[in-house]
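One protein chain omitted, others in place.
Just so it is clear, A, B and C label the chains in written order, and each chain counts residues from 1 on its own.
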Amino acid sequence: MSKIPVAILGATGSVGQRFLSLLENHPWFEVVALAASDRSVGQKYASACRWILAEPMPEFAREMVLTAAAPEVFEAKIVFSALPTEQAREIEPQFASAGVAVCSNAAAFRREADVPLLLPEVNPDHIALVRHQREKRGWRGCILTNPNCTSTGLTVALKALQDAFGLKKAFVVSLQALSGAGYPGVSSLDMIDNVIPNIGGEEEKVEWEPRKMLGALGADGVELADLRLSAHTNRVAVIDGHIVCVSVELARQATPAEAAQAFAAYQAPLAARNLPSAPRPVMVVREESDRPQPRLDRLTGKGMTTLVGRIRPDPLLHLKFVTLSHNTIRGAAGGSIFNAELLVQAGLL
Amino acid sequence: MSKIPVAILGATGSVGQRFLSLLENHPWFEVVALAASDRSVGQKYASACRWILAEPMPEFAREMVLTAAAPEVFEAKIVFSALPTEQAREIEPQFASAGVAVCSNAAAFRREADVPLLLPEVNPDHIALVRHQREKRGWRGCILTNPNCTSTGLTVALKALQDAFGLKKAFVVSLQALSGAGYPGVSSLDMIDNVIPNIGGEEEKVEWEPRKMLGALGADGVELADLRLSAHTNRVAVIDGHIVCVSVELARQATPAEAAQAFAAYQAPLAARNLPSAPRPVMVVREESDRPQPRLDRLTGKGMTTLVGRIRPDPLLHLKFVTLSHNTIRGAAGGSIFNAELLVQAGLL
Amino acid sequence: MSKIPVAILGATGSVGQRFLSLLENHPWFEVVALAASDRSVGQKYASACRWILAEPMPEFAREMVLTAAAPEVFEAKIVFSALPTEQAREIEPQFASAGVAVCSNAAAFRREADVPLLLPEVNPDHIALVRHQREKRGWRGCILTNPNCTSTGLTVALKALQDAFGLKKAFVVSLQALSGAGYPGVSSLDMIDNVIPNIGGEEEKVEWEPRKMLGALGADGVELADLRLSAHTNRVAVIDGHIVCVSVELARQATPAEAAQAFAAYQAPLAARNLPSAPRPVMVVREESDRPQPRLDRLTGKGMTTLVGRIRPDPLLHLKFVTLSHNTIRGAAGGSIFNAELLVQAGLL
Partner (left out) sequence: MSKIPVAILGATGSVGQRFLSLLENHPWFEVVALAASDRSVGQKYASACRWILAEPMPEFAREMVLTAAAPEVFEAKIVFSALPTEQAREIEPQFASAGVAVCSNAAAFRREADVPLLLPEVNPDHIALVRHQREKRGWRGCILTNPNCTSTGLTVALKALQDAFGLKKAFVVSLQALSGAGYPGVSSLDMIDNVIPNIGGEEEKVEWEPRKMLGALGADGVELADLRLSAHTNRVAVIDGHIVCVSVELARQATPAEAAQAFAAYQAPLAARNLPSAPRPVMVVREESDRPQPRLDRLTGKGMTTLVGRIRPDPLLHLKFVTLSHNTIRGAAGGSIFNAELLVQAGLL
């Protein structure tokens, strides 16, 4: 059976590179086009791209000539978007309208009522919004989004608690890696011997996105979960892997051991469980007093697994714990690919 | 007028070095002895100490011969203790009993009802506990303690809010510097491209110490403040300066602007205001969206000032903000010296 | 065919962990024992070892009980030694005497005339020293050594030049990674925002070891190569991967392009070419102006390949270039395993 032709928008950036790396040898998808900004169009990928991953640049990409990010330029059934928000807002609908499924890592459409904000191991049923979206907008294609990288691991962990105990409040503080800011991103003069106690626009996303993903899908779309979140976000000197310190108030009190059990036992809904990019396992609970740690644990489950550790009572709410998730794999490119797989399996492509 | 003779216990370690550096040219105190562990006794300071501060080793110390940490070995009216907790528990009372005032950075006696846990810009009146202590224990000397480095900046900030609005709850997450772990302390293999999401024993201190310092002094000692705290503590790749992300519930709601005003206007009580080590000013409010930052701001007010920034509403409690405090100056050696100054001025030496 | 039973001495340390990681699923070897220091003997590996690699601890090792490092304790035909020099000097001969082949990463025996100092892609013929060794010492086993981690990549690069143009002098300055110092090794307070311009004992090794490996094997052992080296060694804030800046004087002048060609064309001698751990390829020449870089390139060829870049004329000697080699894979554990494979293939086990 022939593979599904896919393209990458924003292929030369930090997340774009992850898309290439993860799509090399993908069992279902074949990259047929790489789109980049105007000044790179016409160049070979290997010349135009400053590759920043430790994995080598995939061979298939080296000689590919960069194209413009427009639906008429190439034939792809799915495009993976690593575009900046402003460009995504303009370009992604052009593809959707032209019949292409856009699996986007950008924030532009995450809050639209008819656009699924998806983590297949959390809310695969939200994929059904694609039908509303097509009907409402007259698109033959569609736009699917994955959440912000910090919301990702956090939401997976919150989902396990929501299912097991119900969930009312979460207080979250992130220690975020540099790859999330793209390349060149943060200056080294700002990161050696330093912390930046803010990431612009991030806290609003972290306080809202989990509510959509944990909300119930009704006839009128997703009803936001009745969950209140407060977020502080920080940038630290780490290449990949976002740490989040979380305190939660549950609907019914649970011990740390019960929570650990709920995390470890959590499984993706059936619809997502056997997809090629499904995390195996979805969550890992670390028992050590000082884990998870970004450098040591971020590649667990090929970077798709959410790690949890240090589960303990919280004096103000119910429980405290720490999560770790790979921000450019599970939290970005890997997430968009996982979403695309769900779309294909749901017969919605 | 001649200066007061003082000694340093644990003089070769990370905090011991700060004591030396801060006591060079102190207007009231003169270092007459440096005590260290048995294996260094008898050596010159310059040979025995691996100096790790960017400021040069004070000239006065280079040729001083290290002594044992015992009251009969030297004549000092005040000893500054940078001893590990276990040693502090044993050695500090020997000095207090022998008539020496011990200004300690160790945790050993912080929770004792008759031992002041002091930040002179916060609770200088607690110094009165020294009288109870002497009476109860039959000591001619005394033990004064300063809080854990993370509690320090946090408590200064909370005090300004407590005075202005009352204070009910605080959720705090620290991003702590390496110098707090001493030397050699944390392995470089644990800190390059990494975060350690735990600091042993720290969370318990941060959840309790502010309550003592913010408590009222009554006839029976300090009544712990009716404040509930939850803490997560993390180690990050920063040399000096602890960042703390704080969310607070106040007794009466305040806007970020009102809180900023309360922080900026906060002054040390009169008893502490004019001491040599008093922070000038006590607090600085940074208006920028990404400050305070450890590398850029930790030396504000010679490392004695507490910085606050990013004051904004909190969706769960009332306000969010970030504090920064220099952990080995305000949070350790500088704090002990400031306490000693308060003791002298109070006529309790 | 059954696998050859092997053991690891010093199994819990930084290099010991690499041995485990590289021996998992090795086609020829099966780990039957893990030896550690007295205080860990009797504990399970998973409890006794603070695992510091990003790759997970191999499953086979978790439940293995640590043994003493003595030949009578377990049945292994080969032991891989990650012992400190002093212990290696005492313990390795015990194994060799008892009939075990010791493939050692320690420096203890590298300079012995009858002990091969081996890089199979450079001097596989030196393995013949094993016969002298057995005869002279009356051992049934033997000791093989691999060079210091900085000498490793350097010597591979020098060998390609020696073969093509002859070699007279080399000036080398290393920028070395932290994993070479073991765990906990270098304090984080010494590495954040810093360089340490010395590594004790390293310069002597780097100035001597390449001469033995590049020397000719004669009837009386190895004649040191007529090559003069000068080395400066530095520690920098890198986890894995040693950079070496090299300037060389050749026997006959070569252009950078000729040198690049010589590096790229260099192949391991036949004896080493098809061994399981042989680097594929032996060397990679990077054309970019700023490569090789440790974070991006150290895992080339599974960490066994030597990288070269920035080949350019040298105003004092003939050529300048930069090498990169993974210090705990090619430069330590991977090197010892590669040596063991050579021993087996040579029929000397």
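Heads up, the rule we're going with is that contacts are C-beta pairs under 8 Å (C-beta built on N, C-alpha and C of every residue); 3 or more make two chains touch, one makes a residue touch a chain.
Since the model is a prediction, treat every value here as computed from it, not as a measurement.
The chain not shown here makes contact, within the complete complex, with A, B, C. In the complete complex, the residue from B:Pro56, B:Gly99, B:Gly201 or B:Pro276 that touches the missing chain is B:Pro56. Annotation: of A:Gly185, A:Pro256 or A:Pro315, A:Gly185 touches the absent chain (contact as defined above). Considering C:Ser2, C:Asn25 or C:Ser289, the position touching the chain not shown turns out to be C:Ser289 (whole complex). Within the set C:Gly42, C:Gly99, C:Pro197 or C:Pro276, the residue that contacts the chain not displayed is C:Pro197.
Within the complete assembly, residues 14, 52, 178-179, 183-193, 237-239 of chain A touch the chain that is not shown.
If you put the missing chain back, the residues of chain B touching it would be 51-56, 192-193, 239, 295-296, 298-300. Seen from chain C, the chain kept out of the figure touches residues 169, 171, 173, 175, 190, 192-198, 200, 207, 228-230, 232, 234, 236-239, 243, 245, 247, 289-296, 309-310, 314-317, 320, 322.
We take it that only the chains that are shown with their structure count from here on.
Rotation angle, chain A onto chain C, C-alpha superposition: 180 degrees, expressed as a multiple of 5.
Chain A and chain C have Cα centroids separated by 40 Å. Shown for chain C are the residues that touch two or more other chains, namely 52, 192-193, 239.
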